[in-house]
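All protein chains but one are shown at their positions in the complex.
Letters A and B mark the chains in the order given here, with residues in each chain numbered from 1 onward.
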Amino acid sequence: MVITIADLTGVAVFAASGATAAVTKRLDLFGVCVIGALTALGGGMIRDIVIGSTPPLFFADWRYPVTAMTVAVIVFWLHPAVNRMRISMLVLDAAGLALFTVIGTHKALDYGVPTLGACFIGVISGVGGGILRDVLTHEIPIVLQRDFYALASLGGAVIVVLGQHLDDDTGRMVIALGAAMSVFTVRLIALKYRWHAPKP
Amino acid sequence: MVITIADLTGVAVFAASGATAAVTKRLDLFGVCVIGALTALGGGMIRDIVIGSTPPLFFADWRYPVTAMTVAVIVFWLHPAVNRMRISMLVLDAAGLALFTVIGTHKALDYGVPTLGACFIGVISGVGGGILRDVLTHEIPIVLQRDFYALASLGGAVIVVLGQHLDDDTGRMVIALGAAMSVFTVRLIALKYRWHAPKP
Partner (left out) sequence: MVITIADLTGVAVFAASGATAAVTKRLDLFGVCVIGALTALGGGMIRDIVIGSTPPLFFADWRYPVTAMTVAVIVFWLHPAVNRMRISMLVLDAAGLALFTVIGTHKALDYGVPTLGACFIGVISGVGGGILRDVLTHEIPIVLQRDFYALASLGGAVIVVLGQHLDDDTGRMVIALGAAMSVFTVRLIALKYRWHAPKP
């Protein structure tokens, strides 16, 4: 239950980010909904297809697309207000990234994916939606161009994988929370101090 | 049998639309074939991967790729004539959209996908190929930019889903035909009267 609420919060935040990008490109209402939904649900969709869990959650649980599209419609009508909320958006986006990374890594481990593969699937869950958004709106994916977005996600995935052999549930939950906090914190610090990965 | 013939007609029409776009971008014969095939078969390929029906029909039944590629080669040699047929192309394309939406929604329901998810899979079956075509030829997908293309498809998918609990086969067939007619008609009316979804 806690997980579902947190998960849907992440969906809502990523849907808002995708819808804002689509509005900026002057797409129509339908396009804004599609880009919003793909940004919110794309990472999980790729994750589920890759681990063989079909149909992906996006299609199996109506609350996911409904949340994403409702948010996209709201952004469509209110986008000047959404733009003014830019800072809170970035904070919420970091929370979504943290959450999706941790849930994605766990799900991959549950499906028997080996350690390193599970880390990558966690990162894909976190950043995949944003990549779809950028490809469809005709941009080089921002995640490929700058800063610690995906590296923050990778760090969290590694923490989850390292903690997977703990026996008790409480311990695993603490590790999961720690991993999520780590992604969130690294992402925000990287934003504040404009950390960048090396450039050629 | 009726379904297969109708299905292959849809494949042919979408292949022609993709090949025409590729010729306009001055791709070579191979590129025209690939884009033609992906436009015709891409929606169904994504559909089959998402519902876990692997390998997709594209790879399992040779008539699909052969139809798509034959049409692409014909368009490559005859494209000035194809351009002159633009109106009939739009009509045929609307028919293909109608057909793929209805078949896709049915297939998703058959694979146990819940109602709302089945609608989305129907729409993806209808519009997915065109999105692949636009991404590969370096355009923002047209379906995201304007008019009632995908909304027409969504309407048809909803009709199929609403009719799924009918007991008798005749009833379901009538519903399917009605859904297809509805997509076709809405799409053509939207074209004629230049309906648009709201713009920001």
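Descriptive notes on the structure:
Throughout what follows, a residue touches a chain if its C-beta (ideal position, glycine included) is under 8 Å from a C-beta of that chain, and two chains touch if they have at least 3 such contacts.
What you are looking at is a predicted structure, and each value in this text was computed from that prediction instead of being measured.
Shown as candidates are A:Leu78, A:Leu116 or A:Val174; the residue that touches the absent chain is A:Leu116. Contact with the omitted chain, checked across B:Val34, B:Leu99 or B:Ala179, is made by B:Val34. Remark: the omitted chain is touched by one listed residue; of B:Pro65, B:Gly96, B:Gly130 or B:Gly156 this is B:Pro65. Note on the undisplayed chain: of the listed residues B:Pro55, B:Gly171 or B:Pro198, the one touching it is B:Pro55. Touching the chain that is not shown, out of B:Val71, B:Val123 or B:Leu136: B:Leu136 (per the contact rule at the top). The missing chain lies against chain A, touching residues 49-52, 108, 111, 113-118, 120-121, 131, 135, 138-141, 143-147, 150-151, 196-200. Not every partner is drawn; the one left out touches chain B at residues 22-23, 25-32, 34-35, 45, 49, 52, 54-56, 58-62, 65-66, 76, 79, 135-138.
As a convention for this text, only the chains that are shown with their structure count from here on.
Rotating chain A by 120 degrees superposes its CA atoms on those of chain B, with the angle stated to the nearest 5.
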